[in-house]
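Shown here: the complex without one of its protein chains, the others still in place.
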Amino acid sequence: MIDILYFAWVRERIGLPRERVDTEATTVAGLVDELRAREDRYALAFADISALRVAVDQELADFDAPLVGVREVAFFPPMTGG
Amino acid sequence: MIDILYFAWVRERIGLPRERVDTEATTVAGLVDELRAREDRYALAFADISALRVAVDQELADFDAPLVGVREVAFFPPMTGG
Amino acid sequence: MIGVRVQTEAFDAGAELNAFSEGLQAGAVVTFSGLVRDAGSMIAMEIEHYPGMTERAIAAIAEDAAARWSLERVLVIHRHGRLQVGAPIMMVATAARHRAAAFQAAEFLMDYLKSRAPFWKKEIGADGAEWVAAKASDEDALTRW
Partner (left out) sequence: MIGVRVQTEAFDAGAELNAFSEGLQAGAVVTFSGLVRDAGSMIAMEIEHYPGMTERAIAAIAEDAAARWSLERVLVIHRHGRLQVGAPIMMVATAARHRAAAFQAAEFLMDYLKSRAPFWKKEIGADGAEWVAAKASDEDALTRW
């Protein structure tokens, strides 16, 4: 089981801030493929992966990052702090 | 008649902050030559012109600046503000 | 000494600057403060963040800056939630022996906070709301460090 968090317009498109999923994916990219296949709102949110950033256990990561032992994955648009 | 001002160690070496002089010099460099010839303390203060800066009527200037119509000339070491 | 605060409450930038400068050995203090800019039709700004990761990311950036520029102190305050036009959004402060280090560290902090701390700004206007898009220039700014 992995906690998945969504922020900003990713959260709005998917319609929820977080969920717990049971996944067989071994990488973030594999997890994205599983989510995309679920429903249109996921397919829409993940349509253009280049517009998204991902954090694995609260550290910025790449989409090919492994999911072994991971507890939390977050998807969001590029950050706009400061 | 021109007002001459001295600051920082130039003031200390010459021993006064300002004086009024009657000069025939047509440039700052000419004025420096006149001052140097006066007394040792002036010769000492103006020994190394490259260590000095000059302002003519409160604007930074070069040593070859003309003195025509000038009311105030100031000599001082490089500034250390901020 | 590294201070990091992530909060919804307003802060008093002047009081923060004075507290930050108190008893310093260093001679140079630089601050940056960001305010909600008055962009015409905007009513407010809403800032979302990633609790937990935000604090970690900012602390990592601040520690990096402190080490690189031998800072005596560094402070980062960043708000989230709904902010009115003109309100303070965030502030950084750096204290170093010399001015170049204090300036560079503050610019470095700002460049990293812009693109690497998990905050997302949304502009609330009279006609609706819009997420602020990240600028390519902000990403590019990181390449200089």
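Read from first to last, the chains carry the letters A, B and C; within each, the first residue is number 1.
Here is the rule we go by: a residue touches a chain if its C-beta (ideal position, glycine included) is under 8 Å from a C-beta of that chain, and two chains touch if they have at least 3 such contacts.
What you see is a predicted model; the values in this text were computed from it and never measured.
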item: Shown chains that the omitted chain touches within the full complex; value: B, C
item: Interface residues of chain C (partner: the chain not displayed); value: 12-18, 21, 23-38, 86, 88, 97, 99-100, 102-103, 106-107, 110, 141
item: Residues from chain B at the interface with the omitted partner, ascending; value: 5, 7-9, 11, 55, 58-60, 74, 76-82
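To be clear about the criterion, only the chains that are shown with their structure count from here on.
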item: Distance between the centres, which are taken as Cα means, of chain C and chain B, whole angstrom; value: 48
item: Inter-centroid spacing, chain C versus chain A (mean Cα positions, whole Å); value: 26
item: Between chain B and chain A, distance of the C-alpha-averaged centres to the nearest whole Å; value: 72
item: Residues of chain A engaged with two or more neighbouring chains; value: none
